[in-house]
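The complex appears here without one of its protein chains, the remainder shown in place.
Then we have chain A:
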């Protein structure tokens, strides 16, 4: 057993089941109260969250299938992490700003980013693909942890502007080992930046379990940097919503950063290129299936009698419709003009890029000419 370096006590394998876990909805769909965090939602709001969860899972499944069919080069599934993303995503106000990793499809959904835009990078038609300012949702970042610093810097900017914008920067359990993330904690703390660090601890960084990244529960790291950290049930959409709202409000009030560890599980492979059977046991997966984020909200809705059959039927139809739109959208997504690689390399004209573009175009035109001559 590892020694917990914060207080010298023994730190058993971290099941996440300790009293620190903030939960408002049990895996069985029972509402529970928490002394510090509460949500008071109308029936429609519960249903709206349910709709988000279902549609995002559907979108994700569709993308995985499209990768299998060769329409996408790669896909990083969010399966199992829907509640963490929808809960935190729905806590945001429109003027808040998000810095995602490559897996935040649910947050993107909440921000209003067209799901098809998310797929461009995975299909290989662009390296980003949207205007981050349109939905205050930054580009996906693949280099682990880099975006955490951008989030802090953005927060330092809005702090200077005196607006009530708050920032959320997402990252994973593996990312918490990176220098960038630890530097982001430091900067956020000393500048009291209005930023929320939202870490989805999905227990795995590709093949490495969390024990390879940390010897204390992740949320406790914040204390060493000088700001609060909490652990929330990442499969509980209500708790994720409540805790993120509170953290954002805190940031808005000028009380500085906060770390939220959403304790969840990566139900799928790391990406479609990965083979998790090489490194983890299916028993773990079976255990987490019982904590499914959608099933528990569904159970709650049924128990409370929220949502009539019409709602669920409509949602099913909407889900089908979304699937169809995504499939068609991807299949008809045009390849970029090859010469577009020379576009936007710099904001101002650059003679080398211009020269190479001209040479590139002349070279390709020579094939067209040769082809015409030859026939």
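Following the convention adopted for this analysis, a residue touches a chain if its C-beta (ideal position, glycine included) is under 8 Å from a C-beta of that chain, and two chains touch if they have at least 3 such contacts; residues count from 1.
The rule is short, and it goes like this: contacts and distances are computed from a predicted model.
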item: Listed names "NitT/TauT family transport system ATP-binding protein", "ABC transmembrane type-1 domain-containing protein", "2-oxoisovalerate dehydrogenase subunit beta" or "Branched-chain amino acid ABC transporter permease", with the criterion being the UniProt name of the chain not displayed; value: "2-oxoisovalerate dehydrogenase subunit beta"
item: Contacting the left-out chain in the complete assembly, out of A:98, A:175, A:259 or A:306; value: A:175
item: Residue, one of A:58, A:90, A:105 or A:123, that touches the chain absent here; value: A:123
item: Chain A residues touching the omitted chain (full complex); value: 73-74, 120-127, 142-144, 174-175, 177-180, 205-208, 212-213, 273-274, 278-279, 335-336, 338, 340-342, 345, 350, 352-353, 356, 360, 363-364
